[in-house]
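All protein chains but one are shown in place.
Chain lettering (A and B) follows the sequence in which the chains are written, and residue indices restart at 1 in each chain.
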Amino acid sequence: MTPIAGSVALNLAFGCSILSIITLFFYNRTADHRLFLTGQRLGLAVSFFVFIATFVLSYQLLISNFDIDYVARYTSFETPTIYKISALWAGQSGSLLFWLFILSIFNTITIIQNQSKHHTLMPWVIITMSVTQGFFLILTNFITNPFEPTQTDFIVENGNGLNPLLQNVTMAIHPPMLYLGYVGFTVPFAFAFSALVNKDTGVLWIRSIRRWTLVTWLFLSIGIILGGWWAYQELGWGGYWAWDPVENASFMPWLTATAFLHSIIIQEKKDMLRIWNMVLIILTFSLCIFGTFLTRSGVMSSVHSFTESSLGPVFLIFVFIILICSFGLMYFRIEDLRSPRKIESVTSRESGFLFNNLIFVVICFAVFWGTLFPVISEAITGNKISVGPPFFNQINIPIGLALLALTGIGPLLAWKGTSNQKLIQKFTFPTLLFLLSAVAFTFFKMTGYVVISFSLCVFVFAAIFSEFLKGIQARTSKFGESTLLAFYKMIHKNRSRYGGYIVHLGIVLMFIGFTGHAFDKEKEFGIKVGEFEKVANYNFQLTRMFEEERPNHYAWISDLRVTDNNGNFITNLRPEKRVYFHRNPDVNKRQPHSELDIFSTLNKDIYSIFSSVSNDNNTAFIKIMVNPLVKWVWIGGYLLAFGTVIALWPRKD
Amino acid sequence: MDLLKDYLFTLIVFLIPIMYSIQPLLLPKISTVKTSNSKDILRRKKIVLYRQIKELEMEYDIGNLDKEDFINRRSELKTEVSEIITELKKK
Partner (left out) sequence: MNNKIYSLVTGVVVVILFWIGWVSLNPADKKAMAQFISVKDLIDENISKRTKLGGLVKNGSIEISEANQLDCIFILKEGENELAVNYNKTRPDLFKDGAEVIVTGEYLNGVFYADELQTKCASRYEGDLRNESNYNLEEIDT
């Protein structure tokens, strides 16, 4: 299988995508069903050819064919097999092909799943997906081709290899997870666009894509959390979120997607918020493309950015086309989009969803504003000003807390409106707990946002708990079931709702983790063997420092004995400073790496980094961070995934 | 031999999908498609409506819906379901 096959496959894929679009266009005009079949099959052919191209590239990576520039750049003979495979998404052109690959999988599934249904919507669904595939095919065919041969005048004996910093499992999984999220929103968007074209913006398109959206949302969420977890475990700056432009690029579509997920519930139940739903999915998809653009081009200075290339402008043009076509079409379909019903009361569940949408969009805008601040400020003042975490935190914390409050308030509201009597009945318990907690936390000398955040967590927890309780009570009184059976059956029969509540619980736990950040303490110091250093309420003693030569790196290891203020033993930490390729004669090819050690409990993480050793090898320079409550972020993440799986669990109808 | 393998490969991998795509165009014109299994569509609708009624009852039981609203909406849904059942009986 020569690499040429890969290039040819990409060419054919591009050709088929154009033919598919043209054929389906003609189908819409002539209603000749043969044209639909051909267009549909051409859509499948595009995916097929993309699969071929991807397999060819993967094969070349596995056999280490260094005649291909991409293979030589990202692998070497010594690269472990799993990382030869993951090299597929390590570089720019490969990752774009990978995007296409995932889109092609989704394309195939969507077409096959809908073979017998949705005849009216499918032509434009396929057209939209073909256009998206076509865009990425333009990139991989003409601008950044993964099958580019190596441009050297000598035979390349061995490749560049993959940096050991990237050779860990999380780093291999994080991009595919995120891509599954980014790419996945193409399908709901395609259905939305088709619904607009066909003047059928009612419940049909929503029902078609609800599960799909939830799965995609799950992938995106996991991708984002994994990225944060990896940064925390590997990168050594002690945090999991830096409001980096690329992090923001994944967070923005997550925000609008979450709003969309909630909002379509309303359209399904009450046929309201049609316009919101359209806007939200258009924004989500555009932000996914924009996010891919931010990650791949060098536009924003970020630790993630790759070389600047002509990719940037092409992406931007595509995003503009999406926005203009979608919103333009919305304008012409505005009559079809007007919901027959109206929201009647502020204290109604519908209203709660509306404000939910609003706050998510607003946070998204705030993040967008901060991320593009350098571009905006340069346009206005001529000075390019970058904003850091304090900016994002100052803006987003109050809004985020409002969202947290809404997570508790929303489920307690009734449809159409909540009478005063019901308001008192539903809100008294959680509100009381909220106030009591606020007093308690203040008593424990906490202030400001921390008190509000923790108290709101209690509030939301109480609200969700009372919803579970009511559900159980309804079943026990109606069906005479035991509490446990009622609990199980209640969830079993209402997986979306209670799965969703479990997700909310996960979010509450994550907020607890986020709030712990306010109590972070850190210290950097030099220490000799036998000496003590105090950080927060812990004592650190360097008991031993030694060196070790290992197969592919050299390590300096420090043993730290951690005790608390009363002398009780807590743990031993063993951070290391490593140098990979330490035998390479070129000093610049030697790769230092800090292998940190973390002691993690529910209460706090003790995070240790071995920064460097003094020249006489007597003093170790250590950085210690004591980060309270971090573990709750990861626990919350697990609960979020668990809740989503429950919501997705198929029913046997 | 290698050349033959390459040609065979090209034929199978590249030509067949294209032929598969063009094949429908060679058939006689199909102007109407059996608006497929409308019975299936009705059955699916019935299930969705049943689910909605059940959910409505649950919402009422836990107090998210007031009585009047509940009764109105339930009778709406029940009417829809009986219409569908009548249609299905006809087929």
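Here is the rule we use: contacts are C-beta pairs under 8 Å (C-beta built on N, C-alpha and C of every residue); 3 or more make two chains touch, one makes a residue touch a chain.
Being a predicted model, the structure only gives us computed values, none of them experimental.
Undergrad: Kindly name the visible chains that come into contact with the excluded chain.
TA: Looking at the entire complex, the absent chain's contacts are A.
Undergrad: Using the document's definition of touch, tell me which of A:Leu62, A:Ile85, A:Ile399 or A:Ala555 contacts the absent chain.
TA: Touching the chain that is not displayed is residue A:Ile399.
Undergrad: Looking at A:Ile105, A:Val156, A:Leu433 or A:Ala641, which residue reaches the missing chain?
TA: Looking across A:Ile105, A:Val156, A:Leu433 or A:Ala641, the contact with the absent chain belongs to A:Val156.
Undergrad: Looking at A:Ile85, A:Val387 or A:Val529, which residue reaches the missing chain?
TA: Of the listed residues, the one touching the omitted chain is A:Val387.
Undergrad: I'm checking contacts with the chain that's been left out. Which of A:Gly43, A:Pro123, A:Pro374 or A:Gly410 qualifies?
TA: Answer from the full complex: A:Pro374 touches the omitted chain.
Undergrad: Out of A:Glu344, A:Glu531, A:Glu547 or A:Asp564, which touches the unshown chain?
TA: A:Glu344
Undergrad: Tell me, which residues in subunit A touch the chain that this view leaves out?
TA: Interface with the chain not displayed, on the subunit A side: 69, 72-74, 76, 78, 80, 90, 150-154, 156-163, 165-166, 236, 301-307, 342-346, 351, 354-355, 358-359, 362, 365-366, 369, 373-374, 383-388, 390-391, 394-395, 398-399, 524, 526, 551-552, 581, 583-589, 591-594, 609, 611-615, 619, 621, 623.
In this text, only the chains that are shown with their structure count from here on.
Undergrad: State the interface residues of subunit A toward subunit B in the complex, per the touch definition above.
TA: 1-2, 5, 8-9, 12, 16, 19, 31-35, 37-38, 41-42, 44-45, 48-49, 52, 116-117, 119, 207, 349, 413-416, 419, 422, 425-426, 467, 470-471, 474, 478, 493-494, 653
Undergrad: Note which residues of subunit B are touching subunit A in the complex, please.
TA: Residues in contact with subunit A: 6, 9-10, 13-14, 17-18, 20-25, 27, 29-33, 35-37, 40-41, 47-48, 54-55, 58-59, 61-66, 69.
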